[in-house]
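Everything below concerns the one structure shown next.
Below, a portion of the complex is reproduced, with chain positions unchanged.
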Amino acid sequence: MDVTLMSAPPESTPLHTVSILGATGYTGREVLRLLIDHPHLEVIHVTSRRQAGTPVADVHPELFGRTDLVLSAKEPEAAAEADLLVSCLPHGVSGAAVASALAASPELRAVDLSGDFRIPPNEYEQAYGRAHPAPDVASEAIYGLPELFRERIAGARLVANPGCYPTAALLALAPLAKSRLLTGATVDAKSGLSGAGANPGPATHFANANENVTAYAPFAHRHAPEMQTHLAAAGADVPVLFVPHLVPMDRGILASAYAELAATTDADALQKIYRDAYAHEPFLRLVGPDRLPATKAVTGTNFADLAVVPAPGGARALVLCAIDNLVKGAAGQAVQNLNLLAGRPETEGLVHRRVAVEVSP
Amino acid sequence: MDVTLMSAPPESTPLHTVSILGATGYTGREVLRLLIDHPHLEVIHVTSRRQAGTPVADVHPELFGRTDLVLSAKEPEAAAEADLLVSCLPHGVSGAAVASALAASPELRAVDLSGDFRIPPNEYEQAYGRAHPAPDVASEAIYGLPELFRERIAGARLVANPGCYPTAALLALAPLAKSRLLTGATVDAKSGLSGAGANPGPATHFANANENVTAYAPFAHRHAPEMQTHLAAAGADVPVLFVPHLVPMDRGILASAYAELAATTDADALQKIYRDAYAHEPFLRLVGPDRLPATKAVTGTNFADLAVVPAPGGARALVLCAIDNLVKGAAGQAVQNLNLLAGRPETEGLVHRRVAVEVSP
């Protein structure tokens, strides 16, 4: 096996500058953590409406001594002075801020981690129960799942970074959609508590969440229409039933996607579909059939681990997909998108060395 | 609300004596813990093949000072001297020991917590990959899920205590089966690590299991035929797909049962089916529609918490069932069965007071 150093040596290429709006939450922290190590993207501003004036490392003690950026409330200046904008603001707020920044700076390109630009405004209004904050720019947004929409992302001005659950579900189901095999799916997802965001509440109190598993928003989560919309774009306009669950861990999502198929398909044929779809993807690891995905194997990384298992007795299959919800499900994918926007290698700052995954024939 | 003391005062009724075979594992510990507090069942022997001579409280420090029983290797004597036998031995071993004890003592009645008598010997041989240890007595065994088979249990000589996953899945699906609505089901279950048993291995090492979620034995777990067999007995001879997952907690199972229905059924109709089926069950709590079951709410108890939610767009529903895998999924249910065998109130030793569950009409 040849070992290729994917993390190319710093050359004379000028750095791209990045501003992060809303840097006090978990996704903001992770974007910053990843970009501190990135050889070509340089964070120049981090903003917060509530904690302006505070060094960002006081909010995120992991970053103590690694950055001396101070939180500012000046979102327009932060956007205007950067080549690239990352918004980790809450939905509703984020869409308005990003739209305004793009309007002010024609050269700016943005990655929005909120839900505001992931689905069409009419679906958004139903799913989020509010008017869309920026319907005019919404049509410009490209859905930032590089494994499905890489080329369109590279040319975009506005990238809608996917939700954590849709990332796992779409990576699990897209190969079946592309193969015209998928006729329906039930996605049962298990998420760690960081997925609930950094704002504390009863459900995330350790003494309530530990030693507890529960479903929430069954068939009614905002990520369901996001899955359905982009699965249709991938080739299967089929119903998706989605039930998220909280499990007592910090990070990680395991999506167990129960796929209904147009025809009985055996293990080898299923394996081939996934191998063909993902063999060249740097962040997707087809770990089965001998092993099953485990969230712990992807913690802190941008990998998505996958396996597909046919169901006995007919045209169904289970596809398992494990990701770190804060990395491949949010900040890592945002860096992947920033790399595409900046014309950098897609894996830059995300893995330092990477070797080819051995795929048995 | 009237408060009824279900735990009747100790009267002159003679105690029933109980021996526990295989008391060093988690289920043995839990049976013993529950029976120490039971007013009418008295444990007289606890056995272990490997740790004979050791006080049982040295193996289970929770019980220090609460029992001075010493582990013995004398299984035949333990069985012969008791009115009731509980076996927590491993499958294969347990069936042989229980069959031999029943043959030796015609008055003895037994609850077997292993998988040996839960399904017919021919299915057993396929699922467990071994010859059945006692095919002759297998036909006598009654499946010990009191909510479905209460009357037959009371008259049995041998009760096969259900597996933890089947307990949750069957309680979730039986009302739909009885209503002739169920046409198929996919059960996605999430279990704590005590379900893997007390023998340590890599999968249960804290540093591997914590911050980790993974599926195992998808569509291939021994509990799947157990679910299918007894769901058929409940009225629905339909395919059941079963995928268990390990989540980082000690105790608890949440079964998310995706039911396929013969006809679209709305929330009220579903709610009525469950209310009618379970309104008088002392250990089943229909917590929905406003709340969803959570494993933490049943920890350490014999309750099963349930909710049913119709899926949008057609003839499907999600039924959630949360139990403590070591109590309602094992030892508590065994005590429930022992109570039935001994002619005691079914809740004795399991709840001390209980009030009627308010069911809104």
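Note that the chains are named A and B in the order they appear, and that numbering of residues resets to 1 at the start of each chain.
Basically, a contact is a pair of C-beta atoms (placed from the backbone, for glycine too) under 8 Å apart; a residue touches a chain by one contact, two chains touch by 3 or more.
What you see is a predicted model; the values in this text were computed from it and never measured.
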Subject >> Where 2 copies are displayed, count of copies in the complete assembly >> reply: 4
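Here is the rule we use: only the chains that are shown with their structure count from here on.
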Original post:
Roughly how big is the turn, in degrees to the nearest 5, that lines up chain A with chain B by CA atoms?
Top reply: 180
Subject >> Interchain centroid distance [CA atoms averaged], chain A/chain B, Å >> reply: 40
**OP:** Sort out for me which residues of chain B touch chain A in the complex.
**Re:** 186, 188, 190, 192, 208, 210-216, 218-219, 239, 241, 243, 245, 247-252, 254, 256, 258, 292-296, 299, 309, 311-314, 316, 318, 320, 322
